[in-house]
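Omission of a single protein chain aside, the complex is shown with its protein chains in their original locations.
Chain naming follows the written order as A, B and C, and within any one chain the residues start at number 1.
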Amino acid sequence: MDTMDFIIGKYNYWVYIVLMMIGFYAMIAKNNFAKKLVGMNIFQTAIILFFISTSSKTGGATIPIIQAGMDKAHQYINPLPHVLMLTAIVVMVSTFGVALAVLIMIYRRYKTLEEDEIMAILKMEKQI
Amino acid sequence: MNEQASILIIAIPLLVSVLNIPIGLLKRSLCYPLTVFTTLSCVYLSFVIADTVINTGNISYHVGGWEPPWGIEVAIDHLNAYMLVIISFVSFVVSIYAKNSIEKELLPDRIIYFYTIYLLLVTGLLGILVTGDLFNLFVFLEIASLAGYALVAIGEDKAPLATFNYIIMGTIGACFYLLGVGYLYIVTGTLNIADLTRLLPALYHSKVVLAAFAFFVVGVAIKIALFPLHTWLPDAYTHAPSTVSAFVAATMTKVGAYVMIRVMFTVFEPNFTLNALPTTEILGWVASAAMIFGCIMALAQTDLKRMLAYILVAEVGYIVMGVSVGNRAGFTGSVLHILNDSFMMVSLFFVAGAIMYKEGHRNIKNLSNLHKKMPVTMGCFIIAAISMVGVPPTAGFFSKWYLIHGAINAQKWFFVAFLLLSSLMVAAAFFRIIQNIFFQPSESHTTHEEPVRDEVPCSMLLPIVVMSISLLVIGFFSGQIIDSLIQHAVPKGF
Amino acid sequence: MKFIAFFAILITGFLLIYATVDMPDWGDPNSPPNSHVSPRFIEKVIQETATPNMVTAVLADYRGYDTFGETVVIFTAGIICLMLLRRGSDG
Partner (left out) sequence: MVSRYENVIIETVSRLLIPAMQLFGLYVIAHGHGSPGGGFQGGCILAASFILMVIAYDIKEAKSRMSENLNTILCCAGVFIYGGIGLLCVILGGNFLDYSVLHKVLPVDPVKARYMGIFGVEIGVGIAVMAVMVSIFLNIASGGEHEGAMK
């Protein structure tokens, strides 16, 4: 029964670990650059989920906006991870935008986004 | 003024970089002097900060007026002050060098944006150095990384491809770092470095803290291109514009090494890092592998910039080695090597950029008789090269001496052997180039004519000369640098 | 490549699961993040900043420097896209 409690009590962590591994695998192993970027997005989203899940409080805690007559710490969820993740989301969007711009540059040059095709093109150019 | 200097060193380059665009749209030629003056003011502010730290002790500046665990603290001790001086001085010299070099290598439309992003990169690096908050460090790390990606991407034909690998690897590194921050946050509830130092010792048995340490080290190791994770570095630094290669090679990995030292010895205690974990063994052997591998690959290259990039991989190995042996001499050597290596890298990449500027290529095999065409540049190249090898009067000797001393004190005889071996291989790599320049007869058609003297423009030559002379000056004053700054930066317990 | 990737993921996943053992349960009101720094944000936010939305107050005031950095990050990204994608008048 302890194992069950352990697994259920920490289910948020299992979710983010699985998501993160999917993203990580796509980032390293996929052949297509666009798919690598999608993997990067999943990877970062998993970290955001992890942070946000640390802010939750059971026992009737509500969103972090002060309401009349309620001013105790246990009545609101923790605002700090939300703040950090707002920042991290913006960082993630920025990285994604820059990576897309670089992808467009690559596509203009090689007319493909498949890694092995680009390598073949480069090999051919070297021989000429 | 003095107490605000620690924030102005971030705010000034940042606001100028923002102003650069409207000003550049009005008159493009104003961007360059503006950038030079801004970096010059950073140098001034960094000296003010270093002076304050040496004379009155550590600075703790509360941004927004909130005291540390709640607000963000700007915390500066001797190590930060030392790094600040290095980075701002290098950025100043590189910004002087930039003008002619990028006008030759970049599309004219991009020049305004180049200066803007260059200043943002400087801001990001300085921001990493001054902050006392782990999450804030991540934010500035991302500013620096994004600016670095962009500056690499505007290089040669193959640069975008190299940049994409750099982005993927860099993002993995940054995410691992962020995950480490999250793990420390979930067991302590704080992000402030000083507060973490206070809270963590009670939690060293926790598996979360161990995992956080592992993620920090791996994440930062990707950022500083430590050996098995270095794959993005040679491509990216070879294909970037020469100015960018010089700046990025000299600063990004050094700031990464600073983050590593901060995490290993300030956030965690040296006792935990070195005794409770096999850090010395793992990092030491990885660093040895990096030194040998970097030198072997450097010997195999024909492209000058690519060779320098592989030597940079080896140099990162030196720095990590000094940190990992875990004693006073090793740490001193490591921190001193950060200074020496960034100056040596700047001068060598400057010379590579100068050769690119005049010759249009940088193939090691076709450099013959360059000493007649560019005597001053080649003289500076030789000074930088012998400093890289570690010949006594130059700066490189002193840091290597301390590193070897540290390895001997730690009784790691293999590490001593690897340090000496890789120095020999660096020497071989550079003497190959020097031989090509001086003693190889030119096989081109102009064998009978004496080559005419043809130096690069003054704005490029001056930084090269300044950097190589400063290598001799640092060598001369390294005792004083250690006395006034580095010895105070050595963590307690060494 | 696939094999190396799979290996890296196995190691990372193992490390993550290994660390999870010592983490606080989901929604634990007494976990360190919920009890060390954040209570002050909740309890004093009105009296210190007169702002009912704690996230805004922490974002722009207590940790305003972070948000400053974040604005700079997105500014950087915008400028980078401009610089990289603009084709020169000759291209």
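Here is the rule we use: contacts are C-beta pairs under 8 Å (C-beta built on N, C-alpha and C of every residue); 3 or more make two chains touch, one makes a residue touch a chain.
Bear in mind the structure is a predicted one, so any value in this text is a computation, not a measurement.
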Across the complex, visible chains touched by the hidden chain are A, B, C
Filtering B:Cys31, B:Leu45, B:Val63 or B:Ala147 for touch with the omitted chain leaves B:Val63
The one of B:Leu14, B:Ile59 or B:Ala153 in touch with the missing chain is B:Leu14
Sole touch to the unshown chain from C:Ile9, C:Met23 or C:Val55: residue C:Val55
Residue positions on subunit B contacting the omitted chain are 4, 7-8, 11, 14-15, 18-19, 21-22, 25, 61-65
Subunit A positions in touch with the non-displayed chain are 63, 65, 86, 90, 97, 100-101, 104, 108
Residues of subunit C touching the missing chain are 47-53, 55-57, 59-61, 64-65, 67-68, 71-72, 74-75, 77-79, 81-82, 84-87, 89
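The criterion applied here is as follows: only the chains that are shown with their structure count from here on.
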Averaging C-alpha coordinates per chain, one finds the centres of subunit B and subunit C separated by a number of Å equal to 26
Cα centroid separation, subunit A vs subunit C, in Å, comes to 11
By the touch definition above, subunit A meets two or more other chains at residues 24, 54, 81, 84, 87, 91, 94-95, 98, 101-102, 105
Multi-partner residues in subunit C (2 or more other chains touched) are 16, 23, 31, 33-35, 37-38, 41, 63, 66, 69-70, 73, 76-77, 80, 84
The subunit B residues in contact with subunit A across the complex are 135, 138-139, 142, 146, 149-150, 153, 157-158, 160-161, 163-164, 167-168, 171-172, 175, 178-179, 182, 185-186, 191
So, in the complex, the side of subunit A touching subunit B is made of residues 24, 27, 33, 36, 40, 43-44, 47, 50-51, 54, 81, 84, 87-88, 91, 94-95, 98-99, 101-103, 105-106, 109, 118, 122
Subunit C partner, complex, touching residues on subunit A are 9-14, 17, 20-21, 24-25, 28-29, 53-59, 61, 64-67, 71-76, 78-84, 86-87, 90-91, 93-95, 97-98, 101-102, 104-105
